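Here's a structure for you.
All protein chains but one are shown in place.
Chain lettering (A, B and C) follows the sequence in which the chains are written, and residue indices restart at 1 in each chain.
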Amino acid sequence: MSETALALAEPDEPDVMTGAEVAASGKPAGHREDTILYLDGVSVSFDGFKAINNLSFLLREGEMRAVIGPNGAGKTTMMDIITGKTRPDEGEVFFNGNVDLTRHDEPAIATMGIGRKFQKPTVFEGHTVDDNLALALSGVRSIFASLAHRRTIEEERRIVEILETTRLSHLRHTSAASLSHGQKQWLEIGMLLAQSPKVLLVDEPVAGMTDAETAETARLLRDIARSHSVVVVEHDMGFVRDLGVKVTCLHEGSVLSEGTIDHVSADPKVIEVYLGR
Amino acid sequence: MITGYFLRQGLNRWIIASLVVILAIGILVPAANLLLPAGHPLHVPSYIVALFGKYLCYALLALSLDLVWGYVGILSLGHGAFFALGGYAMGMYLMRQIGTRGVYGDPTLPDFMVFLNWKELPWFWSGFDQFWFAAIMVMLAPGLLAFVFGWFAFRSRVTGVYLSIITQAMTYALMLAFFRNDMGFGGNNGLTDFKDILGYSIQSDQTRAALFLSSAVALALGVLLVGALGASRYGKLMVAVRDAEDRTRFLGYRPEFVKLFAFTASAVMAGIAGALYVPQVGIINPGEFAPANSIEIVIWTAVGGRGTIIGPIIGAILVNAGKSAFTGLFPEYWLFALGALFIAVTLFLPKGIVGTAMHGWDALQRLRAARRHEEGRHDGPAASQPEAAE
Amino acid sequence: MNHIARTFGFIALGAALTATSAMTPASAQEDTIKVGILHSLSGTMAISETTLKDAMLMLIEAQNEKGGLLGKKLEAVVVDPASDWPLFAEKARQLIEQDEVAAVFGCWTSVSRKSVLPVFSELNSILFYPVQYEGEESERNVFYTGAAPNQQAIPAVDYLMNEEGVERWVLEGTDYVYPRTTNKILEQYLLDKGVAAEDIIVNYTPFGFSDWQTEVARIKEFGSAGKKTAVVSTVNGDANVPFYKELANQGIKAEDIPVVAFSVGEEELAGIDTGPLVGHLAAWNYFQSVETEANASFIEEWHAFTGDEARVTNDPMEAHYIGFNMWIKAAEAAGTTDPDAVIAALPGIEVPNLTGGISKMLPNHHITKPVLIGEIQEDGQFEVVSETDDLVPGDAWSDFLPESKKLKSDWVDLKCGNYDTEAEKCIAETAMAEPATEAAKSN
Partner (left out) sequence: MNVIKRMTVTRSIAALFAVLAVLLSPSMATAQDSDVALRQAIAGLGAEKGYARLREAINVVAQTGDPRAARVLGALTEGDVYRRADDGAVVIVSGRGQQLTLHDPVTGEAIGTAPKSALDKVRVNNSVRRSVRAALGGLTLAAGDPDIRMTAARTLIATPDPDSLAAIEKAISDEEDDAVRDALENARAGAILFSGADPETRIAAIETIRNMGGQQALSLLARMPASPDQGVLQAAEDAAASVQKRLQYWGLGQNIWYGVSLGSVLLLAAIGLAITFGVMGVINMAHGEMVMLGAYTTFTVQEVMRTSFPGLLDWSLPIALPLAFLVAGSVGFALERGVIRFLYGRPLETLLATWGVSLVLQQSVRTLFGPSNREVSNPSFMSGAFQLGEISVTWNRLYIVVFALVVFAVLLYAINRTSLGLRMRAVTQNRRMAAAMGIRTPWVDALTFALGSGIAGIAGVALSQIDNVSPNLGQGYIIDSFMVVVFGGVGNLWGTLIAALSLGVANKFLEPFAGAVLGKILVLVFIILFIQRRPRGLFALKGRAVDA
């Protein structure tokens, strides 16, 4: 595990945030219909603590977005709300412009085409890489169908393809439990791909990775972003810069700043939040 | 057709081997009891037939627990309840078969109702004079209970220790309920004094042999079922739910249904085990619902090795054979031996006897494979059998 | 690698154990007569049953000192059915089939007896059952040396009615078959005696019940209605200690509301501070405090055998004493321990009991016993306050239950355990004929 990556996660390097570019922030502009993800005025609190406070966020089809923010900014909770794990107290959450996500639970949302990678890599350790991907493949989801299911040629082809994309071909029959941390992260991304989602929510994909792995992951995500909408939550500023996409900075459950990485890192509010304390 | 399905699921040779062994025992033991004369060195006394018949039922019960615990990771501390319900359904049929041969000679009412002055048969006893009805109830009663219980518990995402404890509460509540004489199940004495099953005397060696064989067949079917389930995509899903429930949910699966199916199927298996057990031991009483009994099932499974198919079978037979032997050999000290066995197995064989053996076997295979530089070769034996997870 | 070795070691051990369990009968020695002892030594019933195992060992040892039986020594085979009812059946089968015992002394709870009944009738052996029970049973292979309800419950109620002037009754029991049946019989008996229905309450609690506050308060309330009230307790085993503790603490004195118990003997009292319980009653066929020579020497022998001066004796022990002596006498009379011969010889056998009388085995396989009512004393013993003049013959079928009133048991002349005196036929026999016809039909 790379210590540098961890160190980078701490936003204590002001030089990263130079070259500011001012852009409008606040309420999302644009219409619900044009978006793949649409959150407006969302709030949620746990035992009086407001984890998300009047959050508005929107993602266009095919867009990749990086979300940054200090610990407790509400990044993971936002993902929980989108994927149906947490119900917002108020506010609107729409997928594809017209599907109200607050009315659906996790499996339903997942089958609609929202895939999620957890902060802590979560794969099926009792299975091989191959089985992990096979289970993730879109298609059979009902219990009874799965009883009689045999793998099709098409499925086989997709698995091979994903294995190549995620550079795991040589580990195909290895138990997931014996993968390295980085390999597990990739496998999980691979499982996301196998789901054929429209949107990928990726939570800290490079945490604990070596520099080489981090770079590789950035490349992988850029690849994916060509055909999918992606939200990446990350602490690692270097990685976010590598991605080269629009950045949203969350703080105390709402959007603090939004724009290019240079713009956001130059935003005095952001600097205040990261360094002010 | 069915065989074809199972074969397509790719049963591995371990399962086939155990099937052969179980069926061979199922045929040879009763045969040695019936056909060989009493003095013959290979003659199996009826006592052993009854004893092993009981073990086979316990093995099926342990296997059913393994399906939910080993594969899906649900530690049920209430599996004894399903076993007992199946047993009661069979017991009720056997009671109705007594007919006028009860001590009071009442044609419909079982003895315990007669001396408690009950005038007519309670509604839930009707239908049990028919074997087919009882056979359905053997599966339906535990299955339904498991389905309803699971439906609520799994949908509310009750997991881990909480789930274990409420399954324990379930069996405890049922025990208290069945102890009540007002329930109409014979209270503490339960159901006993059975005469015959399907017209054959329950005490004859032939009937006992048939019951023994049926138990062996039921166990073999259980092995087949668990093996087939384990090898199917559903089986992989069960293990996936066990290892990372949230992941399956975010992949679009509904783990509650995965669990519900396994739980219900397992309860039905346990019910069948109970139904076969009752005519062989001749009594069913609320003690079978006791939480301690359910814990014992867990222990058999763990001793043998959970998450493996033959593990729970070996565990159930070994622990119970040990119990039978110790209670006769060292009546005052057998609990020490039993207690020590449980401690030793957990400490030294965390994967159970079979799990550990397989682990060793795997390691051996891998070693050989490595020597031959055959990379990526899929080693067969334990692949379709999930490793015991923590 | 180490793991594998250990595993195989384990499997080998297991196999060895299984083998041993199957081998035991091979070591049977020809020059002894084996006697099976089937009492729980672990689990919930160990509390009561372990003593009986010790008592049997003592009796067998004493008999061997006297020269054994039919020129052979007796050998006790002890097994532990562990308070597990199906295990009782399994162990009974093991004793009879494998160890080839001549007779079995054992069981305590009704359910354990019910569990072994089919085994004894199938394998045709003999069981001596030493505990007071609910009656409603008479099996060819079983000899009931404990009290039937008419040998315990009814005399106790008579005593309370006549001596204490009790008019209001609480029938408090644990919810199982013995209390249910006994209370059913008592209720009918009391109604027949002119007690008003509202002056009787029947209440059941579960096994091992420990929180008696509400129940005892209710008894107290019921007892404060003005009429003299008594509690007839068929509360079983473990639940008794907290029951009596609560009675004492809520200040229910024996002078106000006496409790007469059928399941509380010296052994149970050993676990209770009896100070506050003085005056509460128990009905048995034997008390340790009975002053007879036979009893004094029995107690002395018991203390010598156990090496403990504090060990008490109790009623089921006496039942085993009587049963064992009857079996010896019957076997000597028959000249063999063959079950059929002994079963035939047993009815009519008379042996002295420990209370100064001669108990006789009746044709219904129950025995005659005196009924003693004792009051609890400060030292944990009972003081006899009433005793029946004659020995009371045990009645298998109660006269106070409508369905069993007409039944009669006689294994000598009628050869039937449940002879219907109205229809004048043996129910068991008529029923035996039926499966044959049924089988014929199905063929």
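The rule is short, and it goes like this: contacts are C-beta pairs under 8 Å (C-beta built on N, C-alpha and C of every residue); 3 or more make two chains touch, one makes a residue touch a chain.
Quick caveat, the model's predicted, so the values are computed rather than measured.
Although one chain is omitted from the display, it touches the following shown chains in the full assembly: B, C. Shown as candidates are B:V20, B:L35, B:L198 or B:I295; the residue that touches the absent chain is B:I295.
Within the set C:D31, C:E221 or C:D413, the residue that contacts the chain not displayed is C:E221. In the complete complex, the hidden chain is touched by one of B:A17, B:L35 or B:A169, namely B:A169. Touching residues on chain B toward the chain that is not drawn are 73, 75, 149, 152-153, 156-166, 168-170, 172-173, 176-177, 179-180, 291-292, 295, 298-299, 302, 332-333, 335-336, 338-343, 345-347, 350, 390. One chain of the complex is left out; on chain C, the residues touching it are 41-44, 46-48, 50-51, 163-164, 175, 203-206, 208-211, 213-215, 217-218, 220-221, 224-227, 238, 241-242, 245-246, 248-251, 254-255, 258, 267-268, 270-276, 278-279, 288, 299, 303, 309-310, 312, 375, 377-381, 383, 385.
Quick note on the criterion: only the chains that are shown with their structure count from here on.
Here the CA centre of chain A is 45 Å from the CA centre of chain B. For this pair, chain A with chain C, the centres built from the Cα atoms lie 73 Å apart.
Mean C-alpha position of chain B lies 34 Å from that of chain C. The touching residues of chain C, counted against chain B in their complex, run 1, 3-4, 6-8, 10-11, 14, 17-18, 20-22, 24, 41-42, 78-82, 84-87, 89-91, 93-94, 97-98, 109-111, 114-115, 117-119, 122, 136-137, 175-177, 180-181, 184, 204, 206-207, 401-404, 407, 417-418, 420, 427-428, 430-432, 434-435, 438-439, 442.
Interface residues of chain B, counted against chain C in their complex, comprise 45-48, 50-51, 54, 99-106, 111-112, 114-117, 176, 179-181, 187-190, 192-196, 199, 201-203, 281-283, 285, 287, 318, 321-322, 324-329, 331-332, 334-335, 348-349, 353, 356-357, 359-361. Residues of chain A touching chain B in their complex: 83, 106-108, 110-111, 115-116, 118, 122-128, 131, 134-136, 138, 140-141, 143, 146-150, 170, 172-173, 191, 195.
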